[in-house]
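Not every chain is included here, but those present sit where they belong.
Note that the chains are named A and B in the order they appear, and that numbering of residues resets to 1 at the start of each chain.
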Amino acid sequence: MSGFQVDEVVAALQGARREWRESQQRNQTGGERELPSRQVVEEVVEALTGVLFPMRLGPTDLRQESEDFYVAHALDNALHQLHTQATLELRHARRHTPAELAGLGADAQQRVREFAAALPGIRKMLDTDVMAAFHGDPAARSVDEVLLCYPGVLAMIHHRLAHQLYRLDLTLLARIVAERAHAQTGIDIHPGAQIGAGFFIDHGTGVVIGETAILGERVRLYQNVTLGAKRFPTDSDGHLKKGLPRHPVLEDDVVIYAGATILGRVTIGKGATVGGNVWVTQDVPPGCSVTQALARELARDPTAVPGVAPAK
Amino acid sequence: MSGFQVDEVVAALQGARREWRESQQRNQTGGERELPSRQVVEEVVEALTGVLFPMRLGPTDLRQESEDFYVAHALDNALHQLHTQATLELRHARRHTPAELAGLGADAQQRVREFAAALPGIRKMLDTDVMAAFHGDPAARSVDEVLLCYPGVLAMIHHRLAHQLYRLDLTLLARIVAERAHAQTGIDIHPGAQIGAGFFIDHGTGVVIGETAILGERVRLYQNVTLGAKRFPTDSDGHLKKGLPRHPVLEDDVVIYAGATILGRVTIGKGATVGGNVWVTQDVPPGCSVTQALARELARDPTAVPGVAPAK
């Protein structure tokens, strides 16, 4: 017998699982894995990163004349793996009739096909992000350094893939992708956030961007910026209402400095700047530059600055 | 000969090690590894994660009817590895008499046995954390998504294991476990912190919870919250006093929004709320909602709000 009472602990753990499954009205009769695998999804993302940027983020020994062979094989592989994971997500999402179950594979295939078709566009968007980082950071020496090293770019590779999954209603896969970026970069972008071309996050640790945020083109953020919700509306039963617009809108060319917090469905107008550590819960007019002092004044008197209005 | 003067560098590095060992009065006469291995401890945690949640965080191809076989084998394995690491920690902790050295293995075994016995309870606590996250985040779609994706849950899996090691006075192992979570999630919870059921951290990057903090049930934190010490008391010799209560107490149902900082042995009363970016160094009465404005007022006049008292 083991010196650690393994048998007893195993039985008690079994009991704990049974309790949980009962509390969740889950199947207790066995069967295969019901959930997508975090590990497989992460392998898919790793592969797609190489597919999007083969000579820079792909295999070390790849040669330019072999790019297409590598891209085709790695892409094909990744899409098949994604198809399996997507089918798992669809099956897990809710109870299905047998007829529906039979159609899940085809449904998943259609979504993966659309996902694949979006990849070239994603690559082009990411190229604009790389250029934005290169032009926006005085320490950047080359576009390749930016692609290879900048956590903000890594986060955007993940986000643009995750957002596409989100749009195809594969929200669990999307979330797994997003959390991989979060773990590696400290940048937490919800897959639902809509972000225009030429986006740049510098340093990035601590950035949070919420599900219904909308960012225009050429937006720039620094570390520790929050684009969050002010409060969570509940319905008449007291349950959180899901899916309501509750995060900020940033128009083109907005810059938000480190540590700033913007809460609620407010609009930061085109070209506006929000200073470091500033706390914003009102609209900011285009071109306006919000400092800590101005923000404090607005907190006392929201009408002190023309065109600045409280969040709806 | 190598073009890099390897021999010379090796000799100089040897000198640097000798200096260090002399300065630390360490053994210079050889022998085996004296310290636990970060890598092995991380493998143990990885295995225990699968043991606690076999179908969701265990091996991809596990089937429900095989859970117990997997759990028993993986658990047995992990406990034996942990036993070795615990013995290393005990031996490293201080000089032992030969008689004490002989007993370290049995001592470590006893601790690992207690650790194992605590696992089913830890699983149940983690189930409450998962439910709290599901109910607390409007973006959460299922309890499984929460377990699979949320960094706050990953951090708590680590913390509840680390805290158990801490209670068994295996503080170095506990710390290794905690730092693994910190690296992956940006959430830094000291293994000593006591945290009740139903705990939820949203987003999480930048959260710091100190060694002597005490959190009740159903507490909720957002990113970048610090529950820290105000100052470090020293004894008459000017050395830091270790182990004194110096971090906040949060009673049941407290909510702390992003960026808030609470310092010192203050008590945040049951059901109280601390707003984003607020700086708190006094007690907050139950049910009270502390905003930035209120916090500023209190900073000027601690008696301005009845029941709010400066930290002891």
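Quick note on the criterion: contacts are C-beta pairs under 8 Å (C-beta built on N, C-alpha and C of every residue); 3 or more make two chains touch, one makes a residue touch a chain.
Please read these numbers as outputs of a predicted model, since none were measured by experiment.
If 2 of the identical subunits are displayed, how many subunits does the entire complex have according to this structure file?
Copies present in the complete complex number 6.
Note that in this section only the chains that are shown with their structure count from here on.
Would you kindly give the rotation angle relating chain A to chain B, two copies of one sequence, based on a CA superposition and rounded to a multiple of 5 degrees?
Fitting chain A to chain B on C-alpha positions yields an angle of 120 degrees.
Could you put a whole-Å number on the gap between the CA centroids of chain A and chain B?
Measuring from centre to centre gives 26 Å for this pair.
Under the stated contact criterion, what part of chain A meets chain B in this complex?
2-10, 12-17, 19-20, 23-24, 27, 29-40, 92, 171-172, 175-176, 178-179, 182-183, 186, 188, 190, 192, 205-206, 208, 211, 224, 226, 228-229, 232, 240-242, 246, 259, 261, 263, 277, 279, 299
Taking the complex as given, what residues does chain B use to touch chain A?
51-52, 54-56, 60-65, 67-68, 71-72, 75-76, 79, 83, 109, 112-113, 116-117, 119-120, 123-124, 127, 138-139, 141-145, 148-151, 184-186, 203, 205-206, 223-224, 258-259, 276-277, 292-293
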